[in-house]
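As you look at this complex, bear in mind that one protein chain is not there, while each of the others sits in place.
Should a chain be cited, it is by its letter among A, B and C, assigned in written order, with residues numbered from 1 in that chain.
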Amino acid sequence: MTRIQHGRTLVRLEETHFEPWSELAAFERAAALDDGKTGAASVFVGTMRDFNAGDDVEQLFLEHYPGMTERELEHIAAEALERWPVNAALIVHRVGLIRPGDPIVLTAAWSAHRGAAFEACRHLIEALKHRAPFWKREDLRDGSQRWVAENTPA
Amino acid sequence: MTRIQHGRTLVRLEETHFEPWSELAAFERAAALDDGKTGAASVFVGTMRDFNAGDDVEQLFLEHYPGMTERELEHIAAEALERWPVNAALIVHRVGLIRPGDPIVLTAAWSAHRGAAFEACRHLIEALKHRAPFWKREDLRDGSQRWVAENTPA
Amino acid sequence: MSITIRYFASLREQVGRGEDILDAGDATTVGEAWKHLHGADMPPRVLAAVNQEYVAGDHVLADGDEVAFFPPVTGG
Partner (left out) sequence: MSITIRYFASLREQVGRGEDILDAGDATTVGEAWKHLHGADMPPRVLAAVNQEYVAGDHVLADGDEVAFFPPVTGG
């Protein structure tokens, strides 16, 4: 588990199963987001599907570039706070072996206004998918393995 | 507490404090959304701010039209499932007396794709703000009361 | 035959009561019901529902209808 916290941004890699809703509750407590100033939170959770491109996927292996991944996620969280009137941003991402139904990624943004919260949260996940150095290998039910070639646009 | 569940949509009014993250965990279990088919969840949570239009707000009274409110929220949840490839939708809304920092509204949409999840979740909250018969009365710190005239665009 | 009229939120406070009962012979549409009760055209910011569905002012009333008048909604 790598944890990087700067003021009201938190970026974390998880080597084992995590519960997005518990993470959110814990982060809101830690960042005092129930202070009556925030108003709006937008959250995205991506979970592992058991199918892709017509094939049954048994498990996923998530490789990353230790050090650069955390740094890139920090950049992305900081951008959200610069570009939108956002109070806080959270990114949690799994690495290692993942099973269908397991959460892979959690992004969240808090703001006084819902438009800013939605746009900042969308930016967190889109920027992560385009720039954060993670790579998925799919282990198929037929025993074969393949690297995912690239992310879908949406 | 009014609860209306149709397949994978749930609409609920809460007369007392609720915990959005616990609601989400419970709904995902009940709707079996950890089945490896879903992939993406987008969530919005609106909480009460302790300020509005330059004034300190001590508490909020949320009036609604019993019966019509639930019906309109059901329409909105059903629309999300018709217009986007969405597996499930959840709307929870407080009524009665609310204190700063308390959650007021939770909307969530689950889909195989993140674009659909984001758009459907955004539709849930925007349509709710434009059409669901709720009215906010602000009780200010100076002892006066006022009805909120209309919702902000975003 | 009679029609129940309900008012909500700031509109209830302006009208000074939560409910009116109207004889249906006095009005055939939602807009006429408002005019009969309040002596003026329905203000453009007032919303109307019949039997808990939004309607326009020219919606025709039927016996036993529940009509509601209310200000712009402010939930969420």
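Keep this in mind: a residue touches a chain if its C-beta (ideal position, glycine included) is under 8 Å from a C-beta of that chain, and two chains touch if they have at least 3 such contacts.
These numbers come from a predicted model, not from an experiment.
**Q** For the chain that's been dropped from view, list the shown partners it touches.
**A** Taken over the complete structure, the missing chain's partners among displayed chains are A.
**Q** Of the listed residues A:8, A:49 or A:136, which contacts the missing chain in the full complex?
**A** A:136
**Q** Which candidate, A:10, A:77, A:108 or A:128, sits in contact with the chain we can't see?
**A** Once the missing chain is taken into account, the touching residue is A:128.
**Q** Touching the missing chain, which residues of chain A?
**A** Contacting residues on chain A, toward the hidden partner: 46, 62-65, 67-68, 71, 93, 104-105, 125, 128-137, 147-151.
In the analysis below, only the chains that are shown with their structure count from here on.
**Q** Can you give the whole-Å distance between the Cα centres of chain B and chain C?
**A** 27
**Q** What is the distance in Å between the mean C-alpha positions of chain A and chain B?
**A** 23
**Q** What is the distance, in whole Å, between the centres of chain A and chain C, each centre taken as the mean of its C-alpha atoms?
**A** The separation of the two C-alpha centroids amounts to 49 Å.
**Q** Check each residue of chain C and list the ones that touch at least two other chains.
**A** Touching at least two other chains: none.
**Q** At which residue positions does chain A touch at least two other chains?
**A** If we look for residues of chain A contacting two or more partner chains, we find none.
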